[in-house]
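With one protein chain withheld, the remaining protein chains of the complex are depicted in position.
And now, chain A:
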């Protein structure tokens, strides 16, 4: 669990760095921002894998027992190194539930929403494939009702194909990444269709502070919307360079990083 806390912390630190780079003298440093985005992606992958393990812990609520296998295999396959970051109880992970402002439909894929279900699930799948076995991908994916309609998810090849298909889509969107995500987040907060990962919700269920988190989520989502518009303005001003920091796969990353650690990032600023 501490990996998740650390991953979240690293993600918010990374976001802070990306933000600061825009106001730094001398323009955006491509190299540094690329490295920060790579760290962000790594942290996010850990975060995701932790979510699935978190879902496991709440298996009694909504998951089958095979999730446990997934968790263990995921953990084995992606062992984050222990760093000196403090091991705090994962009180932060319920922040992920901030997306579920209206507390509904926890089963959606966190990566994308609505129109980009294909993107998100395929990308998520791709990451899952990186992190876990094929079986786990299929099984975990099958948990999510909205996505099954889009993706077959039976085999990695399918998901790979789906990913490649959706990548141009994602790339196309990423041309205006901040704005697009901003719109999505705004929509999400309005409709309550939260891009909440199943595992996030599952893990948040486990937290006793979940109630408090949910109360905060509406405030946070408003903050996100407000902050997001100015942030996208900042990003668009810089033209091509901010785009350089994101890969097509990170289209979903931005979703996550915009939505979840924003609360921390926003508070920091």
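The criterion applied here is as follows: a contact is a pair of C-beta atoms (placed from the backbone, for glycine too) under 8 Å apart; a residue touches a chain by one contact, two chains touch by 3 or more; residues count from 1.
We take it that contacts and distances are computed from a predicted model.
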Given the options "Serine/threonine-protein phosphatase 2A 55 kDa regulatory subunit B", "Transmembrane and coiled-coil domain-containing protein 6", "Latexin isoform X2" or "Electron transfer flavoprotein subunit beta", say which is the protein name UniProt records for the missing chain. "Serine/threonine-protein phosphatase 2A 55 kDa regulatory subunit B"
What does the interface between chain A and the hidden chain look like in terms of residue numbers? 6-7, 10, 13, 17, 25-27, 29-32, 34-35, 38-39, 42-43, 46, 79-81, 83-85, 170-171, 174, 237-240, 243-248, 250-251
